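Complex shown without one protein chain; remaining protein chains in place.
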Amino acid sequence: MTVPATSPWNLRLVRRKATNGLLWVGAVVATAAALLPLGMVLYYVAAQGLSSISLSFFTQLPKPVGEAGGGMANALVGSLILVGLASLIGLPIGLLGGIYLAEFGNGRLGWAIRFTADVLSGVPSIVIGMFVLALVVIPMGGVSAVAGGCALGLMMVPIAMRTTEELVRMVPMSLREGSLALGATHWRTVAKVVMQAAKGGVITGVLLAIARVAGEAAPILFTAGSTQWWNMKVTEGPMSSLPVQIFLYAGSPFEEWHQQAWGGALVLVTMVLILSVAARYATRGRMRIVR
Amino acid sequence: MLRTAVPEAKVNPEARTAHPPKIEVRGLSFYYGRFRALQNVNLTVRECQITALIGPSGCGKSTFLRTLNRMNDVIEGAHSEGAVLLDDVDILRPEVDVVALRRRVGMVFQRPNPFPMTVFDNVAYGPRIHGLARGSDLEDLVEASLRRAALWEEVKHKLRHSAFDLSGGQQQRLCIARVLAVEPEVVLMDEPASALDPISTLRIEELMQELKENYTIVIVTHNMQQAARVSDETGFFLNGELIEFGLSTRVFTKPADKRTEDYITGRFG
Partner (left out) sequence: MSVGLRAERSGRRLGRANLSDRVFRWGTMLFALAVIVVIVLLAYELTRSARPTLLHFGWAFPVRSVWDPVHHQFGAWPFLWGTLFSSLLALLIAVPISLGAAVFLAELAPPWLRNPVSFLVELLAAVPSVVYGLWGIFVLVPALRPVEGWLGQRLGFLPLFQGPPYGLGMLAAGLILAIMILPIITAVSREVLLAVPRTQREAAYALGSTHWEALRGPVFRYARAGIIGAIILGLGRALGETMAVTMVIGNTPTTSLSLFSPAYTMPSVLANEFAEATGNLHISALMEIALLLFGVAVLINAIARLLLWSVGRGAPRGVRE
């Protein structure tokens, strides 16, 4: 209303509107403040890391300090191996567990499992590493890629489980009933019909889980260790990995190794970014990302 | 073209002037993006009367109602043409302050939507933000509003309880009290009793009759018996057009337009 200026509560209205305007400004500023670090980190990683990237970076082993060149080939391959092992260990548990929760998990047990999975995803990754240390490394007598794979795989389980559960639940009842009405057993229904329908989402969940663990260093420290050499034996001896290598290089006093660290960071961030973009693209509008 | 060519002379001329126009709608058209929801609506809502708007689903009556307090502003791509005059001021103009407007024109919704607060805080919410009263004055205002909504006796011992503890009918009356607390001039009701049981519905209707002594009421309803029971004037909407408007006693007994007659007799909608 175009209130006459002499109205007693005109001033109050102005004050309320001003407060409202401040909310707007505050929210925008906060959002900018939230995005600023992202920009800064990505910028520095790109700026510093690009100079380290070359063919030799991807193909050569680290050279001792003082010698020019060298790369992080073993760390790159090692990361791939570790993530592969982790997927082998963690994904089946996550997928099958998620299916259980979706199909049968409406009771107390399902609640307990779901709750525990959420809590497990909050356990610090270093504690997971120490757990695998006690359970796998010590009995095996030393670090190994398998142990590292176990640690990372364990971390994948809650994500995979919850994502799978959410997606399988989203498959409409009518689809299942159609299959059951034809006389198919429950497990056939799930395996053929439901999983087909949920396929895209499950792949997304897998991508997300991989993106999450690919960058982890803490759980690998004591399980897969680190090395400057090639090691293709997955059950024996340390396995180099990108995040751990970056960590070690960054903490070293050598400038060349710092440069290598930036290069490794660039590769790692690019990998993770691509996975995240792919995952987000696949789920646009369909579901919220499970944390 | 509006077919309210009912001879005014049939109505008691005194009754007419006792209820001057409160809201005059002139040539109102309303669009959701490209879709035209209302087309060239003209009507007059009179002060301290109950004006009912009826019509089949999707005819635009709710859209029309929401134009009266500019609740449609929150919808993307909504825009309007024409004018809506509240006491001779066109409220559709951009310079009009909707915050102040909504104090004068309040709204009760189809489903009761009390805030997750105590009964007292629900009613006090409006007065607090508009700075209408404080302290003991505020308590008096809350009590008066609850009395006017015929709810005081039932909740006077439950003022500090959560509003969700009340029954559906009580919650709706709470929402009415909440609106009354900001001392509006017009109260818009969008199917206020459709989510309630028959007894609560009756109470709401009784309440409306009490309220119209002090407030102008516009109600949207799909319940024709209700409209015939409570309202003084009725408008019939169809496909975004106002087909007919006039005294309820006439509209429901001798509608001037065949479409009105078809709707009222249940031939469609």
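First chain written, first letter: the chains are A and B, and each begins at residue 1.
In the analysis below, a contact is a pair of C-beta atoms (placed from the backbone, for glycine too) under 8 Å apart; a residue touches a chain by one contact, two chains touch by 3 or more.
Quantities reported herein were computed from a predicted structural model and do not represent experimental measurements.
Within the whole complex, the absent chain has one touching residue among B:R178, B:R203 or B:R259, and that is B:R178. Listed here are the chain B residues that touch the chain not shown: 69, 71, 74, 76, 98-103, 106-107, 109, 111, 113-117, 125-126, 129-130, 175, 178-179, 182. Counting the whole complex, the residues of chain A in touch with the unshown chain are 16-17, 19-20, 22-24, 26-31, 33-35, 37-38, 40-42, 44-45, 48, 92-93, 96-101, 103-106, 109-128, 130-131, 134-135, 154, 157-158, 161-162, 165-166, 169-170, 173, 176-177, 180, 185-190, 211, 214-218, 221-222, 243, 246-247, 250-251, 258, 261-262, 265, 268-269, 272-273, 275-276, 280, 284, 288-289, 291.
One rule holds for everything that comes next: only the chains that are shown with their structure count from here on.
Annotation: 53 Å between the Cα-based centres of chain A and chain B. Across the complex, chain B meets chain A through its residues 89, 91, 95-97, 99-101, 104, 129-131. Contacts from chain A toward chain B in the complex involve residues 1-3, 9, 12-13, 16-17.
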